[in-house]
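Pasting a structure here, questions to come.
Here the complex is missing one protein chain, while the rest keep their positions.
Each chain carries a letter (A, B and C) given by its place in the written order, and its residues are counted from 1.
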Amino acid sequence: MNNLVARAKELLNSNSVQVVIGYETGPTGVARPAFITNSEKADRLIYDERCVQNLAVYLTKHEVRKLGKAAIVATLPVMRSIMMLISEQQIIGENLVVLGISSEGNLLDIADIRVMQGIIEKSDLSNPPEYRELLAALNKMSPEEKFAYWQKELSKCIKCYACRQACPMCYCTRCTVEVNQPQWIPVQANTHGNMEWHILRAMHLAGRCISCGECGRSCPVGIPCHLLTMHLTDKVFNYFKVYAGTSDKMSSVMSTYEPNDKESFII
Amino acid sequence: METTRKLIRKQSLEKLYKLLSETRKIYAPVIAADKQVEYKYNPAFSDITFDHIRSTLSAKNVVFPKVENLFTFTNSKTESTINDIDLNKIPEVILWGAHPCDNAAFDILRSIFCWDITDEFFSKRLEKLVVIGLSCHQSDDYCFCTSVGLAPESSKGSDILLSRLQNGDYHAQILTEKGNSILNMAGELFEPVSAEKELITEVKGKFSHEQVTEKLKTAFENPFWVENSLRCIGCGACAYVCPTCACFDIQDETKGKNGKRYRSWDSCGFGLFTLHTSGHNPREVQSQRWRQRIMHKFSYMPERNESLGCVGCGRCSSGCPVDMNIAEQLEALQKI
Amino acid sequence: MSDFEPKVVAFVCNWCTYAGADLTGTSRIKYATNVKIIRFPCTGRIDFMLLLKAFANGADGIIVSGCHPNDCHYTSGNFHAKRRWIMFKELMDFMGIDMNRVTFSWVSAAEGARWAEVVNTTVARVRELGPYVSYKEMVNKSVEEEVKNE
Partner (left out) sequence: MSDNIYKPYLMEIDNVIEETPDVRTFRLKFKNAEDAEKFTFKAGQFGEYSVFGEGESTFCVASSPTRKGYIECTFRKAGRVTNALANLEAGDTVGFRGPYGNTFPIEEWEGKNLLYIAGGIALPPMRCVIWNTIDLREKYKDITIVYGARTVSDLVYKHELKEWEERPDIRLVTTVDPGGQTPDWKGEIGFVPMVLEKLAPSSENTIAILCGPPVMIKFTMPVLKKLGFQDKDIYTTLENRMKCGFGKCGRCNVGKVFVCKDGPVFSYEQILSLPEEY
């Protein structure tokens, strides 16, 4: 990615941005988020298939914001997260330089939000293929099998909240799970409390999840919690024909309605 | 106690396992369906792994469970009764096949739970624990036990330490009285040591923990912390997978008149950990929390608990969603 | 015949269904006594977590009911609620939590007879399904079982 490095240097040298949020290689060979504040260090920037974390999560983090105006290396999920964050008024689009990455891994020229919107609109926004198989398999299970599956998976949860912390859309400074008057979700990491937590998380992301899969990838004990939000992403599209993160003007599906929303179960 | 060295054949291990499981619970690592290595109580012997580098969670759950009742109570407005937990009911457990890093952690946990006054919940569990360790014949880039005063074949914390031999049999070091009682119980399974070579992996040294501890004394205000924690997302994964992290929360839960007070794992990485009710937070931003984590393990604990809060297992780094690599950071800290 | 009596919790809005249930009573219409009614200002206020709390606290069935579309006292609370229930039901189905035990309905202040019918059919259905054992078992699992150390 020579042109990515060059572009980063140019942005930093001209003081157009104070930090470039991208990826670098860690000591064990995994790619990880990097914050380049100095063009001399820009050579560390990489982009390849190992670069999976959703960097948009950092746009709302206090100490990253303090660094100043940012440029961010953005694959499709990151671009969609940025759209969501703008539409939910968490960040200001004009204050951000988006170093878009095409699905082939090339640097895209994104002059403004409209260009980014165009790129997003032209892309496949459904759940990425690698997750579809498992989603389909789960959907085929009987209710008893599903309940057993999720109980087994969620019993492993240690409530480290990596799923929440890694999610760009979980930017609340105080999460509902931490509400204690009354104690809404049990603090202890037992199966029941874990299930309530993951239901809460999925519901709060319904219509907002942009299918990056970061929650599941972050889970240290390997709970496929991304399937919960991705399933709802599928359903949001089935019912309401929208995908999250396609426009900076969009209100979230769950905070709007159409009088003729169709369902078949309310008597 | 003087260490006894014995040989135990591959086939005899299963016999030993069966024999021990007749009277005790066994906590051993297995490879789960999703390829994660997890500790389970009383798994089938055939499911136990002898080849894992590290389990996802440490073995600390056996002495410091993720959730533990402190007492139960029945409560009305004016009448409350407290029902103690019967700690004598804590069963004897054998920790089977845990690596030296995990086993060395028990002493460190003891230095936290039993300094000043003794936490009986922890100490009773530890008392009832027998550790049959397994030295490491494999390691990876995340391992750094040799940098924190341990080694792939450290016997610290083990009652018996097994080491794989070239031919698949094991050498067994009987290290304590607890270990000795197992030897006495299953003497026929143990044979004289062979000349076969023990398979021990090599873990490269990355930093000197003494130097890190020294450096940290003056590093509190260093810009290092902010620079190196920007990518930390503030989850509790590192603390929860850590074999020596012992911070906990205490909470009540009730159903009608009956309730319980329990403790559960907590993490200094969470913003809420130190938040006062008034809204004031002594550690407001993530860099301060990351600094606390390193400082606590490598500066405060050596001074306060006379133990290093790290065994070099590398779990916090391998489990971190954003590759906050602790060994890398300590190496860098040593040079600041 | 088993002697199982289902516990059913009804989350209803103040303006329509609660008034409707009131009418059921003043009209002297008899209906199943298994239901415990909890009144809310609006269906829009009924948090999905409350349904889970009801199950966790021993409910075998749940009714959620409010004003017919276009009749919301606050104009749009029930429309928002409708979207929420669509998503919630999909998530519950995906996780294998039994939505056959939950009735969602619109019952107006004038529909006293209809409220009785909603309750009666729900209770009958839940009676058929039996107690919600699998959820209760999960909730009541003790710490010791959870950490398997006793």
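Here is the rule we go by: a residue touches a chain if its C-beta (ideal position, glycine included) is under 8 Å from a C-beta of that chain, and two chains touch if they have at least 3 such contacts.
Given the structure is predicted, the values throughout are model-derived calculations rather than measurements.
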Original post:
Which chains here would be touched by the one that got left out?
Top reply: A, B
**OP:** Looking beyond the chains shown, say which of B:A246, B:I294, B:V311 or B:L330 touches the absent one.
**Re:** B:A246
Subject >> Full-complex contact with the absent chain, from B:K128, B:R283 or B:R315 >> reply: B:R283
**OP:** Identify the residue among B:I85, B:C145, B:V212 or B:C232 that touches the chain left out of the display.
**Re:** B:I85
Original post:
Hey, which of A:N38, A:N139, A:N180 or A:N238 is the one touching the hidden chain?
Top reply: A:N180
Original post:
For chain A, which residues touch the unseen chain?
Top reply: 180-181, 183
Original post:
Going by the touch rule given at the top, which residues of chain B touch the chain that is not shown?
Top reply: 70-71, 73, 75, 77-80, 82, 84-85, 87, 112-113, 115-120, 220, 246-254, 259, 261, 263, 266, 268, 273-278, 280, 282-283, 288, 292, 295-296, 299-300, 303-304
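Here is the rule we use: only the chains that are shown with their structure count from here on.
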Original post:
Are the chains arranged, by touching, as a line, ring, star, complete graph, or other?
Top reply: complete
Original post:
Looking at B-C and A-B, which one has the bigger number of contacting C-beta pairs?
Top reply: A-B
Original post:
Once you find the CA centre of chain A and the CA centre of chain B, what distance in Å lies between them?
Top reply: 32
**OP:** Give, as an integer number of Å, the spacing between the C-alpha centres of chain C and chain B.
**Re:** 45
Subject >> Per-residue overlap in chain A, given as positions that touch at least 2 other chains >> reply: 188, 190
Subject >> Residues of chain B whose C-beta touches two or more other chains >> reply: 66-67, 262
Original post:
Which residues, counting only chain C, touch chain A once they are in their complex?
Top reply: 48-49, 52, 56, 69-70, 76, 79-80, 82-91, 93-99, 103-106, 118, 134, 138-139, 141, 143, 146
Subject >> Residues on chain B engaged by chain C in the complex (per definition of touch) >> reply: 41, 61-62, 65-69, 89-91, 93, 125, 255, 260, 262
**OP:** Provide the residue numbers of chain C that touch chain B in the complex, in ascending order.
**Re:** 57, 143-144, 146-150
